[in-house]
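Read through the structure below, which is laid out as structure tokens, and then see the notes.
The other protein chains are all here in position, but one chain of the complex has been omitted.
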Amino acid sequence: MNVLRQRRGRVAAVLAVVAATALGLSACGSNSSGSTGSSSKQLNLVGFSVIKSAYDELGTSFAKTPAGKGVTFKSSIGASGAQSRAVIAGQKADIVALSLSPDVTAIADAGKIDPSWDSGPTKGIISDTVVAIAVRKGNPKGIKGWADLIKPGIGIVSPDPGTSGSAKWNLMAAYSQALGPNKDEAAAKTYLGSFIKNVVSWNESGRTATDAFVKGTGDVLISYEVEAIAARAAGVELDYIVPDSTFLIENPATVTKTAPPVASEFLKYVASADGQKILAGKGFRPIDPSVTATEVPGANDPANPFPKVTNLTTVADLGGWSVVNDSLFDKEKGLVAQLRK
Amino acid sequence: MTETLVKAPEAAESPNVPRAVKRRRRGSPVVRWTLRIIAVGYVLGLVALPVVTVTQRTFGNGLQAVLDSLQNPDLISAAKLGLFVAVTSVVINTVFGVGIAVLLVRYRFPGRRLLNAVIDLPVSISPIVVGVALILVYGQNGWFGGWLESNGIQIIFATPAIVMATVIVALPLVVREVIPTLEEAGTEQDQAAQSLGANSVQRFFRITLPTIKWALAYGVVLSLARSLGEFGAVRVVSGSVPGVSQTPTLFVNDQYQEFGPVAEQSAFTAAFALMLIAVLFIVVIALLRPKEKTQ
Partner (left out) sequence: MSSTQAPQTGTGGAAVPAPPRRRPRSVASGRLTPTSGLGLGVGVLWLSLIVLLPITAIVVTSFQNGPSSFWDSVSDAEALATLRLTVGAALLVTLLNAILGTLIAWVLVRDQFPGKRIIEVIIDIPFALPTIVAGLVLISLYGPQSPFGIDLVGTRKGVFLALLFVTLPFVVRSVQPVLIDMDRDVEEAAASLGAGGFTTFRRIILPTIAPAILAGAALSFARALGEFGSVILISANLIGKTEVSSAYMLKLIESDDTVGAAGVATLLLVVAIVILVLLDSLQRVAARRD
């Protein structure tokens, strides 16, 4: 009996030591895999909320190419702004694929990405889409365009610009289409105010906004065209409209400073015709004009999935990101913040 | 009637069976039935009904769909992470919990009441606040952020933060279970051993620990259930990377927000599995209870 008691005492003592160092061990454990960088065969992808299915397929196809043999991906998917801050705060990343360039630039400013990431011919942009309006199947409220959205009683579902990239594109689209040919800022401000008043649900990311809409909130969802297509391809019952005037969404992607060389190979693949074909099949508008999409499940017309937009505004038309970020999205003085008061 | 007035004091300790038999039913049947229906109806309607519904929803596509979704490699990784985090945090909370319980019960020192109150604090805080608090201290811009980063230690968005968050939310459970038993047991045995020359370490392992054995087991199981089920605090501090920092609860949340029937089935399967484990814990806890009395 004495022997047993002694053993139990020793066991308890060992347990105490284990407990006290358990935290330290796990800290070191996660640290060691971080400081030495991920293995050459595993890439850490940090992406914005709607790209999971597209990049899953890109990853699988890339692994079939000679450059990508044996490469696997670990992806973290979430709201673009939140993801940007997460990478800055230490979230492991080799490839960063976010919704808008400022979210990537912020990471570059924090020293984790080469500041010349967007100096190439494509300015670091890897995929395009446009802002679309999604409605319930059959369009029961008869939404035809932006003007219908500010009618009383229409509930708009959008993400929140504090966390989401999609939100910023949405708000820029709503604002810019009201500028009209005369660049009437007063009219745009009025429209944006009415638009914001009709927002019933500000969500964390583009995906959670879609989710809220699909599960019954609101009457319309403002989102990426690719998101509406992807939802329909997955069997979700909704319809979408690409308005005559809308905004061009340009998504950047780049590698971090600590990424292995194969990460750059992956991005080259995504930018190539093969990669762009896959993206097109998922509902993105290819950045390479020579790539045509012939069959896009989920699109309004799968054979002609990307109708030309009559008035397509880009961020450059509004003066570039630094102007827009200040005038529209500044947390205190920005137009959106003021209109939300 | 007189026999109930002149009972032996011990009868108060073992309440139910003999006295219920002796006592005649008082109170009108109407009152009794009304109360019974309200109580049972409320419990069944509030809890049992949704539980049955979610079971239906999980198996709505057949057993094979459920079994298939159980093979999801992300779910398996999440289960492993969840188990690691739960066990680690339970071990930590048990070691410190027992120590602190002994200190609180057996010793007098300044700040004893404050210590007591601090232990109860995690129960009163929202799990989101727990996560926010961790970020404010151990995050990159937090109080220790600079020091942690210069030493290459990653806490937030990595496993240590998940473990810490889980430790905090389950903190009081072991302590609160052990303290009453320690108080009940008193110090006679301990003092006797001390007078016989045993030092405090020996007294702890040979007398204190056996005394609290079952209360401790009960507290450990409660902690395990709580640790496995934590969501809010982990949601704040983890990046939820599938296969790396995604716990089972985060898996349920992430899958529920994906499109398509496969993801929905995964979400419900994982949720159902967690629910089954929770019920298992309840049963284990119920079985552990009577053992206390045989001490």
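Letters are used for the chains, namely A and B, taken in the order the chains are written, and counting of residues starts over at 1 for each.
Everything below uses one rule, namely that a residue touches a chain if its C-beta (ideal position, glycine included) is under 8 Å from a C-beta of that chain, and two chains touch if they have at least 3 such contacts.
Values in this document were obtained by computation on a predicted structure and should not be read as measured data.
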item	value
Omitted chain's touching partners, listed by label	A, B
Listed residues B:A65, B:V85, B:V130 or B:I212, member touching the removed chain	B:V130
Positions on chain B where the hidden chain makes contact	1, 4-5, 12, 15-16, 19-20, 23, 26-28, 31-32, 35-36, 38-40, 42-44, 46-51, 53-54, 56-57, 96, 99-100, 102-109, 112-113, 115-137, 141-143, 164, 167-168, 171-173, 176-177, 179-184, 186-187, 199-201, 222, 225, 228-232, 235-236, 248-249, 252-253, 256, 267-268, 271, 274-275, 278-279, 281-283, 285-287, 289-290, 292-293
For chain A, residues in touch with the removed chain	79, 81-82, 85, 160, 162-163, 200-204, 212, 215-217, 331, 341
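Simple rule for what comes next: only the chains that are shown with their structure count from here on.
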item	value
Centre-of-Cα separation between chain B and chain A, whole angstrom	37
Sites on chain B touched by chain A in the complex	88, 91-92, 94-96, 139-141, 149, 152-160, 163-164, 201-202, 205-206, 209, 239-244, 257-261
Chain A residues within the chain B interface of the complex	5, 8-9, 12, 15-16, 18-20, 22-23, 26-31, 34-35, 44, 52-53, 74-76, 78, 86, 88-92, 207-208, 210-211, 214, 230-231, 234-236
